[in-house]
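One protein chain is absent from this view; the other protein chains keep their places.
This part shows chain A:
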Amino acid sequence: MAVCVAVIAKENYPLYIRSVPTENELKFHYMVHTSLDVVDEKISAMGKALVDQRELYLGLLYPTEDYKVYGYVTNSKVKFVMVVDSSNTALRDNEIRSMFRKLHNSYTDVMCNPFYNPGDRIQSRAFDSMVTSMMIQVC
């Protein structure tokens, strides 16, 4: 499943970023960071479309040889980025969508926490375990 999951603040700094421990963490950081180019572009292309009609899921941001990067943006411009192994062809668009929805729900829970200050880095066990569940190899 996912090899890296990131939550990016409206101002484009990372709120949460986690990748599989087996690989170079820095690589994923760069990958998520560069994917923001595409996210920015997609958001600006959406322009002034009505908020309720807007699709939050941005789809495949850009493919690399080894990974696929997907994006999702909330109405408050918080971005979720997920990196998936290219070889994992079993993963359908719909599943990615539902993973993002799960992520969004969990993020909403974090935001609902009165002790969480929006804009701070996310340090939540519930969120952590949810991300872990998304990163477990299914096969």
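Just so it is clear, a residue touches a chain if its C-beta (ideal position, glycine included) is under 8 Å from a C-beta of that chain, and two chains touch if they have at least 3 such contacts; residues count from 1.
As a convention for this text, contacts and distances are computed from a predicted model.
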The chain missing from this complex carries, among "DET1- and DDB1-associated protein 1 domain-containing protein", "Trafficking protein particle complex subunit 11", "Mini-chromosome maintenance complex-binding protein" or "C2H2-type domain-containing protein", the UniProt name "Trafficking protein particle complex subunit 11"
Which listed residue (A:Glu41, A:Glu55 or A:Asp93) would be found touching the missing chain in the intact complex? A:Glu41
Tell me which stretches of chain A touch the chain missing from the display. 11-14, 17, 25-26, 29-30, 33-34, 36-38, 41, 61-62, 64-65, 115, 117-120
